[in-house]
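Heads up, one of the protein chains got dropped from this complex, but the rest are sitting where they should.
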Amino acid sequence: MARFFRTFPMIAALAVLLVFPMFGQIFYTELVAKTLILAIFAMSLDLLVGYTGLVSFGHAAYFGIAAYAVALLTPAGAVNAIWWVLPASVLAAALAALVIGVFVLRTKGIYFIMVTLAFAQMAFFLFHDTDLGGGSDGIFLNSKPTVTVFGQQALSLENPTHIYYFVLALTVTVYLLLRWLLKTSFGHILIGIRSNEHRMVAMGYNTFHYKLAIFTIAGALAGLAGFLQVVLTGFVTPEMLAWHQSGNVLLVVILGGIGTLIGPVLGAFTFVALQEFAQGLVARWQLVMGIFVILVVFALPGGLAAIPARLRRRLVKGGGE
Amino acid sequence: MDIVSLLIQTLNAVQYGLVLFLVASGLTLIFGIMRIINLAHGSFYMIGAYMAFGLSSGITETLPAMIAVGLILSFFIGFVLEWAFYAFLYQREHLEQVLLTYGLILVFEELRSILFGNDVLGVPVPEALAGSIPLTDTLSYPVYLIFISVACLIMAGLLYYLIRHTRLGMMIRAGSHDRNMVQALGINIDLLFRIVFAIGFMLAAFSGMISAPMTSVSPGMGNQVLIISFVVVVIGGIGSVGGAMVAAMVIAFADVFGKLLVPAYAGMFVYLVMALVLLWRPEGIFRKG
Partner (left out) sequence: MTEMLRDVLLEARGLTRHFGGLAANSNVSVTLRRGEIHALLGPNGAGKSTFINMLSGDLPPSSGTILLKGDDITALPAHRRSRIGIGRSFQRTNIFPTFTVRENCVLAAQSRQQQPGSIFTPPLRNEAVVARSREVMALSGLDHCSSQVAGTLSHGEQRQLEIAMVLATNPLVLLLDEPLAGMGAEESSRMVDLLARLRRDHAILLVEHDMDAVFALGDVITVLVNGELLESGPPAQIKASPAVRSAYLGEDEETGHV
């Protein structure tokens, strides 16, 4: 019975999301699509922050690298099938995460936060200063990838509604995939690393390998979000790798509550709603956002140390929701 | 490249390194002693620069007066900031510290925008220091840049003296090792940390202040300084002021000569150095306990 009360709201929400584009304007369809992309981005970061205890302040790097990969790999005039563009861009992000992970995972605590930020800045400058990515203006996509199945066009990524359903499908897929992953022993190992890494090592786990694995997976998923973002908007700029982006997605994860997988999704909707609200009302929405962030930190009951209580409840129920 | 140009670039690197050192030393003090990760440190630098703009616009005239007012003002602001926001962050998780100081960055940016607008502003070089030292027939080196280096060296010397040879410095060093013990000895640790933080703020603001006539005063100027200071602290080791000096020089030279040798990739060069250091010593070159 309790199960019903947990899953029913999610099914209901999903139903709303499914029919919503038929009633709303294009603007809102795109807005919700952007929110879902942010949700994927945030879920990927939650793997690191909420489950493994790795506070990465440079997660936007993989988001942006995948987006640039799409733009750079799809020259004008060619027909680019999504079947290779999507994997290629996600792979680019994953490779970047793997390489950077080898460096940053040698550090812990404060150092880790700082070096993840620094490497993201490095990527930012790579695209901002050099000719590689069109400089500070970014790149417009020549054409969006085609989605053809057996020669027939299945989706048109020029159509916002099609993009919306594509994004929704992927969001649900990512959610289910991660829910499965976190229920396996691998997921418990990650939580163990967050809880007591020293003991994990003493028990015979090569924690570096596991951290690198999840860092790469998280990077790949951030890349997926980046792919979707560039397909939705049609262009990519260095701002996608800016540390404001990394800060915002971290905030989204916190807003939704650490220790759950649906949290980042809720956080994404909360964040976008807030942004729309603040931007609509107040000229200086960044001030509102800043004050809000500060208040959130002050208001967290028991601080983030209260998080273990949540994790406890989750695990005792057998993991996942 | 001939000797004179080399000399000029070296002087530039030294000056950049010293400014970086001051900013980074404040950061490493706050990290090392108070265990707080402070993303807003770059904003402190920016506040100093805008302070210079404000002070030079007629409030005070002479350079010594400007510096004195600036130092006192920044110490006071740092003191209040710690009391209002940072005292809350002790013993808190890194994530909370990151978020709160990130929120502060946003607030500072907006306050700056409200008070000073979004244009790039200029701060005039004080007249007494406005000249140049001729090096060759065609090349000369601005006196003010030398002044910056000298001022930073003096500050660094004062910092060293404070930490090594005063009772306050001793308490700071003791407090970084064992907070409870220091408290048990009757020393007001809250006040001590507040002073340490104010010093850290002051160092960053001072750097921004004296650099202002040379760099422009613009939105977002704090961000880049912040990241580079992080790199300096990572390379030098948290808590090590000596390490910060070495690292700041390494970074400064890498940056200045990197721009000469590989201009397009100069921005990345610094991070490459950091990556190499990380491979060799993940805890920084001079890591303290």
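Think of it as A and B in the order they're written, each chain with its own count starting at 1.
The rule is simple: contacts are C-beta pairs under 8 Å (C-beta built on N, C-alpha and C of every residue); 3 or more make two chains touch, one makes a residue touch a chain.
Remember, it's a predicted structure, so these values are computed and weren't measured experimentally.
When the full complex is examined, the chain removed from view is found to touch A. Between the chain not shown and the residues A:22, A:149, A:202 or A:281, the one that touches is A:202.
Taking the complete complex into account, A:188 is the one of A:108, A:162, A:188 or A:244 that touches the chain left out.
Looking at chain A, the residues touching the absent chain are 181, 183-186, 188-189, 191-192, 195-196, 198-199, 201-207, 308-309, 311-312, 315-316, 319.
By definition in this document, only the chains that are shown with their structure count from here on.
One inter-chain figure worth recording: chain A and chain B are separated by 33 Å, centre to centre, where each centre is the mean of the chain's CA atoms.
Of all the residues in chain A, the ones that touch chain B in their complex are 49, 55, 57, 103-104, 106-107, 109-111, 113-115, 117-119, 121-122, 125-126, 128-131, 243, 247, 250-251, 254, 258, 284, 286-287, 289-294, 296-298, 300, 303-305. Considering their complex, residues 31, 35, 37, 85, 88, 92-96, 98-100, 102-107, 109-111, 113-114, 223, 227, 230-231, 233-234, 238, 264-268, 271-272, 274-275, 278-279, 282-284 of chain B touch chain A.
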